[in-house]
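The structure appears below as structure tokens.
Of the protein chains in this complex, one is absent; all others appear in place.
On to chain A.
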């Protein structure tokens, strides 16, 4: 999106404490905060412009409904990325002067206040006091400690950065009722399908065609009222449901049910293998 030189300049400007704007969502603009830049404005991060990746994380978190494996992978990467203070400072000018650190901390204080995070406030103030009295050191320092703390308090990275929201839930609770009747609660990450969730939690739900709508082995029953909240099945899904054993009113294919926050508490029941082996005359079986 931006040339490398422009990006570096932007990082410097923000760190200096000036108000700088960056493009968001095409034509809209947003104020770049120092905390953003310190956390994500690193040129050497894989995948190109980190600002853009941060934005894409935002978009997927907002929409919270993604079937693209690439986007899912990106969200997963962002949410599990644990930046250590050293890894996150691969490039970009290090704050050499005490005053820069203080400015950074003050910016963070402003941010923490805006979000109503009293614990962060205390933390920042403590370190501000320490930073002002200590001599400057090499890499590490108050800004990085604050950054680490910020990572921990804010949890995974795919959280909306806008100033007006609470953190969105990253996973919902789904109950799987297995074939022997056991009811297991599992965590389902927003944007993943119930088939993926089952496999991640060692639940015996087969996905022969690996989610490509070419079989019906991931057939499940969805409890009400969640069944009614799912989007209508496409023709392709209905075609596969035609061939599922023990089809009921609340049947769906597990690979097509994508976790989102409204489905928190949904119960998914695995069908029993029904005895459908009678060689009937009048209903021709497909082959």
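Criterion: a contact is a pair of C-beta atoms (placed from the backbone, for glycine too) under 8 Å apart; a residue touches a chain by one contact, two chains touch by 3 or more; residues count from 1.
Note that in this section contacts and distances are computed from a predicted model.
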| item | value |
| --- | --- |
| The complex's invisible chain, by UniProt name, from "Serine palmitoyltransferase 1", "Proteasome assembly chaperone 1", "NADPH:adrenodoxin oxidoreductase, mitochondrial" or "alanine transaminase" | "NADPH:adrenodoxin oxidoreductase, mitochondrial" |
| Contacting the left-out chain in the complete assembly, out of A:8, A:177, A:209 or A:230 | A:209 |
| Residue ranges of chain A at the interface with the undisplayed chain | 204, 206-210, 212-217, 235-236, 238-240, 242-243, 245, 247, 273-277, 279, 281-287 |
